[in-house]
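A single protein chain has been omitted from the complex, and every remaining protein chain is retained in its original position.
For clarity, chains are labelled A and B in written order, and residue numbers in each chain start from 1.
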Amino acid sequence: MVPIKYNIRSLRNRWVSSLMTILGTGLVVWASVLAFGLADGLDHTLAISGDPLDLIVMRKGATSETNSIISESTAREIDTLAGVATDAAGNKLYSSELVVVVNTPRRGEQAGSANLIVRGVPPVGKQVRTGFRIVEGRENKPGLREAITSRTMARRFVGAGLGEKLDIFDAPFEIVGIFEAGGSASESEVWTDLEVLAQATKREGVRSALQIRVNSPDDAATLMNRIENDEQFGLKAVTEPQYFLDQAQAGMAIKIVGRTIAIVLTIGAMFAVANTMYAAVASRAREIGTLRAVGFSRRTVLASFLLESLLLCLAGGAVGCLGALPLNGLSTGTANWATFSELTFSFRFGPAVLAQAVLLAVLMGVIGGLFPAIRATRMKIVDALREI
Amino acid sequence: MKFLPYILKNVLRNKLRSVFTGLSIAVSLFLVTVLYAYINMQDEVGKESEKYARIVVTAKQGLMFPVPIAHLDKVRAMQGVKAASPLAWFGGKYKDDKIPFAQFATDTSAIFTVLDEFTVPPEQLSAWQKDRSGCVVGEKIARKRGWTFGDKVVLKGDIYPVNLELTVDGIYDGPESSDREMLFYHYEYLDELLKQARSQLAGNAGTIFVKAQSADMLPSLMTQIQARFASSDSPVRAVTEQAFRQMFTEMLGNVRAYIRNVALAVVVSLVCVAGNAMAMSLRERTREVAVLKAIGFSRTTVMSLVLFEAMVIAVGGGLVGTLGARALFTFGDISFMAIPGFAAFYVPWSTVIFALAIAAAVGLASGMIPAWRAARMSVVDGLRKVV
Partner (left out) sequence: MTNSAPETLVKLREVSKEYMRDKIHVPVLSNTSLDIPKGEFVAVMGPSGSGKSTLLNLVAGIDRPTTGTIIVAGQVLNDLSESKLTRWRSHHLGFIFQLYNLMPVLTAFENVELPLLLTPLSKRQRAEHVRTALRIVGLSDRMDHYPRQLSGGQEQRVAIARALVNDPVLLLADEPTGNLDATAAQEILDLLQQLNEEFEKTIIMVTHDPRAARRAHRMLHLEKGTFVETELDALEAAG
C-alpha cells in the first residue's frame, strides 16, 4: 500500500488543479443535493401528512378533494355510519368540508401567482387533525369572514399575513391566526369557516370531502368497505396516507427530473475528474516508474491513484453538501398537479440525501479515476523513469 | 484567421483531454439546454397564443369545478364570438403510461376553427365528424406511437368513471411551437358514456375555448362572458389564452428559480473544469509559449491564441450538447416531461443560441487565467524550464 500521505501531498503539490477539480465536482454535488433535497422535502411533507386513523371520503372518480363534490345530504348520512370516533364530549369526529382553489398573487416582484387551497372547516375539523395548533393570533370565529393559515403561506402570498385581508372570490377574509399542523400538507392551505366559505362561493349545500376519525384500523377497514360498496353514495373512502401517496405522484416528476439532473451532471464531472487524473499520471510518470522499480505492484499503484481520485471527489462532495446545508429548512413550493394548487414544503437534507451525494462523489472518483489509474499501471518502468 | 490551423492543432494535441473537456461541457450544456428550453418554451408558447385571439372560460372556483355545457350556446350567441368549443381534460391512462398525454373532449365542428393554427385534411375532418367514437391526433404523437388511420386507442378513465374506445380518423399538424401531441374526440361521446354511468360529471364542458372575431374584442368579450354568468349557479372566469397558460407557468414559480440556480452552478463548475484543463495544457507547453514570445508574438496575440483555443473546445462541446438536446426532443419520445396544460416539449432555437452563448462564455472565462499567465510569463524562465 502506497502511503496515503503521498496522495495528499501530491494533491497539495498541484493545489490549483486540485482546487479547481474540487470546486467543479463540488458544484455538481451541490446542484444534485438541491434536487434531492427538494424531492425529500416534498416526500416528507406528504408522508407526515397522513394518519392511518383518518379517512378521507370523496366522490368516486375524484383524484383529490379539489375535484370531489358531495351533497350535504349524502354527507349527513355518512355521519350516522358505525365506526366514527367521538371525542370526550361525545361529539362525532367527523368533518364535512368544502375546498376551493383561489388564484392568489405571490409576494415579491414578478413572482407571479399560484392557486392556493381555501378549506371551509366546521369547528370540529380542527379536532380531527392531529398536531393542529394555533401558534400566533387566534382561531377564526364561526360565521365571520375570518381565516387562519400557516407561517409559510403567510410569507408567500399577498394578503395571507396575520392581520391582512385575503381576497377569496372577491370577498375579503381577515387572517386572524397562524397555525401549525406538524409540517403536513395542511400547512399549504388557508382555513376558514365552512358556512362562510360556502356562502362566499355560492356553494351552499355542497361539500368537497369528508374527514373522518376512526378508533382502530379495523374500524377504518369496515367503514371504508361500507362506503365503497354502497352504490347509492357513489363515494369512496381512503386513509390519509393512501390519499397523500396518490398525490405523491405529483412529486414523481420532481424526482425523475432531479435524478436526471444529478446523473447527467455526474457524468459530466467524471470527464473532468478523468482529465485531472490523466494529467496527474502524466506528470508523475517518473514517480510511478520509481514506485514500480522500488517494488510496488501494479495493483498497488492502481489503488493509489484510485484513492487519490476518490479523495479529490470526496472533498468536492463535502464542499457540495456543506454548501447546501444553509438551505436546509428553506421553504419553497411547487405545483401539486393533483389539486392544481401550490404545495409548500421545505428543503430537507436528511441522511438519505447526503448519502446519495456521497454516492455521486464516489462514482465520480472511481469511474473518473479508473482509466487514468489503469494508464499508470500500464507504464513500462524503464520508459517511465526516462520521462522528464 | 491565419492562426486557426495552429489553434486547431493545439486543441487536438492532447485529444483525450480536449474530448473529455468537450464532453464534460456537452453533457452539462445538454442539461442546461433542456432546463432552459422548459422555461423558454413556455414563454414562447405564451407569446404565440396572444395572436390567436382566444379566451379560456373556466369555473370561477377553479379548474377542478365544472362549467355547465349549457353555457356553450350562450357564449356562442354573444357578439364578437367566431367559434367556441368545450375542451374537457380526460386524463385517461393509455396502456402503461405513467403520466397521461392530453386528451380533450371537443365539439368536432368548432374545434379546428377555434384552434386555427392546426390543419386537418378536409376529408379526414369530415370522416371524424361522422364517426361518433373517432378521434384526431397530433402529428407528433402519431409518429411517436406509430398510430395510423383506423387504429384503436383505448383510454382508461382516471378522473372519469368511463373508458373511451376511440378510432384514429385524422391527424392534425401545426407550427413548431404548437402542441402536436394532443388527442381530440367527440364531446357527445364522453357525455353519453357519463350519462349511461349516471355520473355527476355529465354535462360538464371542463373549459370552453372561445375564438374572438378579432383581438381588440377580447377585453369586452371577457367582461361580457363573466357578467353573463356572474349570478348563475356556475359563475365563470374568462381570461385570455395567454393568461391561462401563464397561470400554469407561474405555478412552477420556484422551479424556475431552481433551474436558474442549477444552471449557474453548472456554468461555474464548467469554468473550473475547462479552466483546469486549459491550465494543464499550457503548463505542458510553457516552453512553446516562451518560444512564441521570443520570436516576436506579442502578449495580446499569445493571449488570444489561448483564449481561442479554450473557446474552440467549449463551443465544440456546446454544439454537441445543445444540438443533441434539440435533436433528442424533436425526434425522441420524452412524454414523461409533459405537464398538463403545456404544449409538448421542444427546444426552441432561442434556447440553442442561449446555450451556445453560455458555451462561448465558459470558454472565454476558462481561458482567461491560463491566457493571462501565458501572456505574463517571463520568456527567460519559460525557456529555461525543463532543459
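Here is the rule we go by: a contact is a pair of C-beta atoms (placed from the backbone, for glycine too) under 8 Å apart; a residue touches a chain by one contact, two chains touch by 3 or more.
Bear in mind the structure is a predicted one, so any value in this text is a computation, not a measurement.
Under the touch definition stated at the start, the shown chains contacted by the missing one in the entire complex are B. Of B:Arg54, B:His71, B:Lys293 or B:Arg326, it is B:Lys293 that touches the chain left out of the display.
From the options B:Leu16, B:Ala77, B:Ala327 or B:Val380, the residue with contact to the unseen chain in the full assembly is B:Val380. Within the entire complex, the positions of chain B that touch the omitted partner chain are 2-3, 5-6, 9-10, 12-13, 287-288, 291-301, 379-380, 383, 387.
Operating definition for what follows: only the chains that are shown with their structure count from here on.
Of all residues in chain A, only 16-17, 20-21, 23-28, 30-31, 34-35, 38, 59-64, 66-67, 69, 100-103, 106, 111-115, 169, 201-203, 234, 249, 252-253, 256-257, 261, 264-265, 267-269, 271-272, 274-276, 278-279, 282, 332-335, 337, 339-340, 342, 388 touch chain B in the complex they form.
Those residues of chain B that touch chain A in the complex are listed here as 16-17, 20-21, 23-28, 30-31, 35, 60-65, 98-99, 157-161, 199-201, 233, 235, 246-255, 258, 261-262, 265-266, 268-270, 272-273, 275-277, 279-280, 284, 336-337, 339-340, 386.
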